[in-house]
Structure formats: C-alpha cells, structure tokens
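For this depiction, one protein chain was excluded, whereas all remaining protein chains were kept in their positions.
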Amino acid sequence: MRPEIKEYNYDWLMGHAVAAAAKVPAGMQKETELTLRYIPNFRGVAESFINAGPPGIQFMGLLAKYYENILAARDQGKMIVGTTFCNTPAILYAMDIVPATFEVLTAIGCLIWKRGMFDYMDYCCEVGMPETSCSSQRGFLGAYLAGLCEKIDFVICDTPGVCDTNANAFAFASAYLDKPFFQLNYPSSIGDDRSQTYHIDDYKAMIRFIEKQCGKKLDYDRLAEILKEIDKQDALTADMEDMLMLVPTPIPPIFNVIIYASRFCFAGHKIYTEILETMVETSKQRVAAGVPGSASGEEKLRAFMCYIDHYTVDMNFYDYLEERGVAHTGSILTRNFRDDNKYVQDLEGSSYGIDTSTPDAMLDSIAQMNARYPMVRSIRGPYDKHGMWLEESLALAKMYNADCILYNGTPGCRNTWGMIKPFARDMEKYGYPTHIMNDDAFDDRVESWDATKERLDEFFHVRGLL
Amino acid sequence: MNIFAGCDVGSLTAKAVIMKNNRIIGSSIIKSKPRPKDSADAAFHEALSDAGVSEDEIKYCIGTGYGREKIEFVDEVVSEITCHGKGARWMLPTAETVIDIGGQDCKTMKIDKDGNVGRFSANDKCASGTGRFLEVMAKVLNVGIDELGRLSQKAKDPITLASTCTVWAQADVIKYINSGVPIEDIGAGINSAMAARVAILVNAVKPEGDIFMTGGVAKNVGVVSTLEKLIGKRIKRARKADPQIAGAIGAALLSMEKVNGKMAA
Partner (left out) sequence: MKIFNDAATQVQCESITQWKKEGKPVVGYTCSYAPAEIFYAADILPVRLRGIETEGMEVADTYFGPFICSFPKCILQLAGKGKFSFLDGAIITPGCDGMRRLDECWRKAGEDFDGIVPDYFYYFDVPHKSENHGMAWYIEEVKELIKSLENHFNVSITNEKLKTAIKVFNKGRRILKEIEDLRGKDDVVVSGTDVFAATVAGTVIPRDEYTKELKKWATALKKRKTSLSKEKKRVMLVGSVSDEIDLFQLIENTDKAIIVGENLCFGIRYQGNEISEDGDPLESLAAHYLGASVCPRMFGKYKERLKILKDRIDHTKAEGVIMQNIRFCDLHGAENALFERDLEAIGIPCLRVEREYGPHIDAGRMKLRINAFLERIDAKSDQKSTEPLSVSA
C-alpha cells in the first residue's frame, strides 16, 4: 500500500465523505449545484442518488448514519462486529452492537473512492490473501488489516457451506488479528425438518457466543421491537415487489440497490422503514401518473439480475440501464422470502414468517429468516435442486416478466462460477436469453467498465433484445 | 588464472559475465534463441571474446536462469533467485532488498550482508507482473521495450489500464490506440499497471534497507519511478554494471566462492 494512503483513517475518511455528501442536497438547488463542483470525486455517485429523488437523498443519510455509528461506537461504549451482508444485523442491534459489514463497506468505497478500492484490495494480497479471493471483502478488509479502521471486537459470518470463499475472508481476518470468531454454518438443503432444526441450533449457538463476547444477555423485548419493525419493512418491500412486476415498472434501477443495501445496514431500524415508505410513495405516484421508473421515460427491456449488481465507480451500471431503458427487476439481493410474498407461494419451504409471541418463536423467526437471506437461501446446494438457484430464478424471472437474465459476480465467487455455465444453459432452455458478465463487480481492473458495457450492448443487440 | 564465469539463460534474453579478481572483464546480453543451449553458447562466447580470454582459462562456471539445465559447459547450476541476490549485493553493497523482474518471473527477496537470500516472494503463474507483459505491450504500441519506459516521462494524462491480465490489457490498449489516445499516455498507463503488480510482491516481503532492482525492467524508468511511489521508498541505482546482468554476475561470484571459499569473494 502506498505510504500516503496509510496516513488516513479509512473509516473517518469515508464516514466524513458520506456525511458531507448527505448534506449536499439539503440546500437550494443552486447551492447543491455549486457544492457538487467541490466534490468532483464522488459527484457522479451523489448526483445519481440526488436524481433518484427523496429515497436517494434519504439513502445518503442512511449511509452517513451507518458510518456515524461505527465512528461513535467506542465513545458510546459499544462493541463493533465484523460481519457479512447476508447475516441480518437485527440480532446485533438487539444487543446494542454495531455491525461493520465488509461487503457493504467495500461497495461504498468502490462507489466513491476515486481510483476504486485497488490499494486496499491489494493490501490484502500483500499480507498473503490470494488475489483470487473475493473482492467484495478484500476492499474494506485491506483497510482494516492495515489498521486504518475502527477496531473490531469479534467476527461473525454465516457463509460456510454457502460461499466458502466469503467465509474464508472472515476467518482470515479473525486469525490475522487474533479476534474471536463465530461461523453460522448452513447445510446444502433448505425447507426440510433437519435443515430447519439445524438453523435454529446453530443460531442459538451464535447468540451464546455473542452473549459471551459482550457479557450480557439478549434482551428479548428489544428483539421483539426490532422484529416487529422488520415485519413492517418486509410488507413495504412486498409492495415494492408488486410494483416491480408492473410493465412498465415505476421502479428505477437504483431503487434496487437502495432496498437491499439499506436492509443489510439497518434491518429492524426506523431509518430503513422511512426510506421504504418514501420509495413506496414515490413509486405509487409514478404508477398513478403513468411514468416508468427509467429516466429515459421508456421501458424497452426487462432484465433480471440472477446474482448481484455491478458497483464500481460512479454508479455506472445503474446509469447505463437507465440510459438504455432497461428495467432492473431485482437481483438475488433484493428479495426477502417473507411467507406472504407472491413469489414464494410456489416455492415450498422457501419462506419464513415473523412471530414475536414468545422468545422461542422469536428465535425461530430470526434463525429461519437469516437462513433465507440472499445467497444463504439459494446458493447453498446444487443449483438445480429444490429450493435452490434455478428454481428461484425461474420463478422470479417469470413473475417479473423478465426478457433476459444477466449474471454478474466476481471472479472470487468460486461458488457461482462453478455452476454458472450449466445454469445459464438451463435458463436458455427455459427461453431466457442469458448473459454471463465477465467483470468483477468491485474491481474494474478485471474488466474495464467500457469493455463490460460493450459486451452488454453486444448481447442486447445480437439477441435482438434492444 | 582466477577467471570465473556466470551464465544466465532467461526466457527473453541470455546473459554471460566473465570475472577476474572480483571485477568484470567481459559480458554479453543477447536475445534468447529457441533452444536454451544455443543461447548459452552464443552469450558465453560473446562474453569470452569481450574479455579476450579462452574457454580453457575459465576456472569454474555456474549456470542459472530458465534454461540452466540445458547448458552444457557449466560446472554447476544455481537458481536465479540466489544468483540475483548475490549479484545485487555486489553491485550495491548496501542492498538489503532486491526486486528482480525477468521475462517470465518477478521476484522480491531480502538479502543478508553476503548476498544470501532470506525470505522471498515470487509472482503467481500469471504473466502480468513480468517482462513478458511489457514486451507484449511494447509490441502492441509498436515501440521498442526501452522506449516504452521513457514514454512515462512524456505523458500528460496517463490512462488507467483497467486490467493487468496480459490478454485483457492488450485488448484495452488496442482500444485506446484506436480511439486516438496519445501513445505516451498509454505507455505510462502500461508502466503504472506493471508497477502496481510488482508493488504487491515487494510489500509482501516488507522491504527494509536499501532497495535495489535487477533484471531488464530495472532500465524502464517509467516502471521504476511509479514503483517507488507505490512502495514509498527510493530504489537505488548502481552504475557498477547493467542491472540486466545481475544474475550472471551472481553466478560468476558464486563460481568464485565455490573455488576460493567465501573470504576470497
């Protein structure tokens, strides 16, 4: 890592950048325009969110709050835990612990750091992590391993059995810095009694571990409040999902990232509920006015992202979809698999419900919900088995009237790259033109955005989609 | 006569050095031929004639480099990592960290006062941090490998090369050429991309003391100056000899040690 980069506390740097950006839209339009000139490096990102309207502006506030929590944790006597996006932070909030979610923090860095997260990613390699390991953790992890972040008290991940490469990054962080570690581990199946029981046993073990680390018991009243809030959030998300199904959809591509990033940061918190409420409101207004979500004013194509989105530099990907008039009907990260959602009705055993009547019911709810977080739910077992990736993608693609399927991931994703070719072939058999993007969602050095864009255009053109 | 030789047969070039009393009396650098044996013979004989000595006068000769197993005239073979460490310390007696970028390989090593290699790290199987990467890119730009290094100094707005994978990068470079980006800016981007790859390896061994660079890429000012920025330390130059022949020098020094013992060297 170049020495001057080590001079800056990464969390502080990002936290203040995000906080400042969140304040930009607070002024008059002229003031906002003027201020944007002074933030050339992340002007692109800030503009994308500001242009997304109130939900985008609220989302910038949410990111600022997320960083504020991390930066203030020490002073407030709170512990910080390093964790992964597919592990619900609800349980941590119920125990007054601040989550530092590696993938979210990497994505934020990718969006606003001028050169991308290269320096930090490469630092991980300097200390010995293979360069082939997943970039989604390597960005933030590099800053953290270099000692440029707030200290993490312990590490929790829930990806062993789902994505071993992801789990490995957390295990490495824990061993490298000698921090206590807990892994939630998932079997390769879902929905059957054995798996359901395992989810709960394992989740209980995690709670015992957390209680031991912070020296206090889980407060079930607090957990009940948080779960009730999640209940509300899930219902609002379901409303959004309903509107995503409309042709044309009133939901702009960027709303997708706001839905899931907010969930990963603040599930169970009012701040997330408020964003969802604004999004539902905005979208309903668009429906009423007959305005599609896409800025181009026309919905030419409906794409379903069967995995994740593309996050490097300046929200390029979302802007590209807008420009081309491509509706983003969500990715694997957007769905929540709550049991009254439309798309889960045909997917037996795939959903969870929230019951706050007793502590046991709550534990059951949160454990089963966590087991249905993105990736954890459907990437665990063979892709063509019941409840897994193919079944889920087909159900969703059908429900959302998708015209085509796009796969985007990272070369570090051993898991999906191990099955994407036959998966794509199967999707094609079912009639969905499927494009495998070769880039890295977090690292432009693997394939430049220009090249990615050209390949996307080529796919849309050759398959007669656009 | 106390005359010793070292012969370093690499994938891109072959080098030979003839030494007497700890001084270089003859050397050569030639482009590698398809067969390593032929490269070795040609480099060795060119160095012999440069020194004005005959093959019989050589007391001991060590071979190194990729083609070392195929050299017939050597008495012993030693790995190029060991040779480069030895040669580097001779060229810069204060060197503690050595970066060597060869045609197919890039290595960083820590050395002790005798030039013995301690911890080292070498690139993975990819060509992206190696001389081969620069060679391929120079070809695409249609410039000489030496000229490529100097392009960095003329660049006004260097491009950021997205990929450091030789294949991907080549495609990107062609695109930049076609879209009319000045060749200096592309060249500078190539050198920076290369330096970024190498910096990971260098930082991995935690460089200490004086840093010295050997191998042909040490002559590429663009790579070296960017690398200095990335690792935050100066890379020392030595005028004693061409950094490209450090491996061959090390091999000759080891020949000398072999016969005379360490003190003599």
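Order of writing sets the chain letters: A and B. Residues in each chain are counted from 1.
Here is the rule we use: a contact is a pair of C-beta atoms (placed from the backbone, for glycine too) under 8 Å apart; a residue touches a chain by one contact, two chains touch by 3 or more.
Fair warning: this is a prediction, and the values are worked out from it, not measured in the lab.
Undergrad: Thinking of the whole complex, not just what is shown, which of A:387, A:412 or A:433 touches the missing chain?
TA: A:412
Undergrad: Could you tell which one of A:189, A:256, A:331 or A:434 touches the chain left off the display?
TA: From the options A:189, A:256, A:331 or A:434, the contact with the absent chain belongs to A:189.
Undergrad: Which one, A:4, A:31, A:164 or A:458, makes contact with the chain that was left out?
TA: In the full complex, the listed residue that touches the missing chain is A:164.
Undergrad: Go through subunit A and note every residue touching the omitted chain.
TA: Residues 127-130, 132-134, 157, 160-161, 163-165, 167-172, 174-176, 181-183, 185, 187-189, 194, 198, 201-202, 205, 381-384, 411-423, 425 of subunit A touch the chain absent from view.
Undergrad: What is the set of subunit B residues that contact the non-displayed chain in the whole complex?
TA: On the subunit B side, contact with the omitted chain comes from 66, 78-82, 104-105, 112, 114, 116-122, 124-125.
Here, only the chains that are shown with their structure count from here on.
Undergrad: Which residues of subunit A touch subunit B in their complex?
TA: Counting only subunit A, the residues touching subunit B are 1-4, 115, 118, 122-123, 125-128, 131, 444-451.
Undergrad: Please name which positions on subunit B make contact with subunit A in the complex.
TA: So the residues of subunit B in touch with subunit A come to 124, 160-165, 168, 171-172, 175, 196, 199-200, 203-204, 229-232.
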